[in-house]
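After the structure tokens below, expect a handful of questions from me.
The complex appears here minus one protein chain, its other protein chains still in place.
Letters A and B name the chains as they come in the text, with residue numbers starting at 1 for each one.
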Amino acid sequence: MPAPPTTASPATRALGGLSLAGLALLLGYALWWSPPDIVQKDSVRIMYVHVPTAIIAFVACGITTLASAMWLRRRSEGWWVLGGAAAEVGLLFTGACLVTGSIWGRPTWGTYWDWDPRITSTTLLFILLVGYLALRRVDNESGIAAQRGMRAAIVGLLLMPNVMIVHYSVDWWRSLHQPATITRLDPTIDGEMLFTLMLGIVVFALLFAWLLVHRFRLGWLEERAHAGGLDAAIVERRAEADLAGRTV
Amino acid sequence: MEPAVQLRGAVTLLGRFPALAGIDLDVAAGEIVLLRGPNGAGKTTLLRLCAGLLPLARGEGRVLGHDLSDRRQARALRTRVGLLGHATGLYDELTVADNVRFWGRAAGADAADVAAALAGCGLDGRLRDVPVAALSAGQRRRTSLACLVARRPELWLLDEPHAGLDHDGRELLDDLVQRAVDAGATVLLASHDLERAEALAHRVVTLAGGTTGAEPPPGRGRVGPEEVALVP
Partner (left out) sequence: MFRDAGLVAGKDLRIELRSHVTMQQVFPFAVLVLILFGIALDPDRGFLGRASAGLFWVTVLFCALLAIQRAFTIESADGGRDALRLSGLDPAGIFLGKAAAIAVQLLAIEAVLAVGVVVMYGTEVTGVPLLVATIAAATAGLAAAGTLYGVLAAGLRVRETLLPILLLPVLSPVLIGATEAFEAALGGAATDGWPWLGLLVVFALLYLAFGTLAFGTLLEES
């Protein structure tokens, strides 16, 4: 079957279009239409990016763990590809979360890093993802799809539990010294600010889904190419053997 | 009686590369079969497949009644075979006796089996308490052999067992193989020491480029004390 020329499709175009439109709307609300916070003034606006990316990063880890678990049960390529795709896009969102958190920190704390439990545990999450992806790259060496990837699958399976344990431990630890300042969502948050936040979550979820689908399809095509290569190699080996047999 | 080894069109994988492009092989219980072939023909790979260490990617395979395509059965098979490979599988820091004791007990052998294995391989004298790191290659081979003997496997898979052994060592090995077969084991060995191996074996199988060729080669008949050589 010939490879499709692009990983796009009507579904992804719709998704992409929707996310772009959503982003535009979000920018409008975030930057102009929603009011500044009483305490934080305008720096709260970056929260509309920071909080959604944090949530999505967690969701991405959850997807990776789920995909790893399903792969361990079914050993089908789809789950393998999904685990990697979710981790990669998740890494992107985690990075965005860290950067926006740091930028928010400057006017709020006076410094780019404050050992706030969120930013500390998010940084550890970042490294957990980097480690997982590094292991996947190395683990990609060996044979038939059912055999390779065991190491990465185990680490992927443990990813979400690790994220949760780390998150909980860091939170508890820092709560003794300082309460979490980021994402302490004020329950009496103003209507328009709440709306913008919710909008942000929805828009970034769409963006994540769009990127994930593309990355998944790309990974799937890579797997097809690899599997095709394996069949070709078997045919070649047999041809070699026939040739050797004839000359004996 | 059920054959010890039965392969049909077997293909396995080494990492991502296919090996053994469709092998057919039958080994009856109690036979000693010699595998011949040039380097790279797949003798080592075939032995490892029969040990249950490699996956069966295509075709069918049964060893000692275990279906190789079922991973659980392949794993259960491993305790019933003994593989003497190129690598020693020994812990350098431990003594000969420590190694044989560890590997023997891991397979369920008791102290008597371990002692018998050491004695049977000529390792119960001076060499017994020498660390493996201080041994020569031939002595390490003997130690690996003792580890195998202690397990009392039903199928012996020997990958170039004579290599590195001195004359006494080779005699010892042949003797051990014969005694094991007399006690009911089956032996599949790969060797370049054709003279000695052919004298030992009941049957010869030639591998050419990952497939089994016709056996026996023209002009030679089955070798072994009971058989008659064909005259060309």
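The rule is simple: contacts are C-beta pairs under 8 Å (C-beta built on N, C-alpha and C of every residue); 3 or more make two chains touch, one makes a residue touch a chain.
As the structure is a computational prediction, the values presented were derived from the model and not from experiment.
In terms of the touch definition stated at the top, the absent chain reaches A, B within the entire complex. One of A:Leu128, A:Met160 or A:Val203 touches the chain omitted from the figure, and that residue is A:Leu128. Here the missing chain is touched by one residue of A:Val49, A:Met70 or A:Val170, and it is A:Val170. Within the entire complex, the positions of chain A that touch the omitted partner chain are 124, 127-128, 130-131, 134-135, 138, 142, 147-148, 150-151, 154-155, 158, 161-162, 165-166, 168-170, 172-173, 176. Although one chain is not shown, part of chain B still touches it, namely residues 48, 51, 53, 78-79, 81, 83, 85-94, 98, 102-103, 105-108, 131, 151.
Quick note on the criterion: only the chains that are shown with their structure count from here on.
Here chain A touches chain B in the complex through residues 141-144, 147-148, 230, 233-234, 237-238, 240-245, 248, going by the rule given at the top.
Residue ranges of chain B in contact with chain A, taken from their complex: 11, 13-19, 21-22, 55, 57-58, 208-211, 213.
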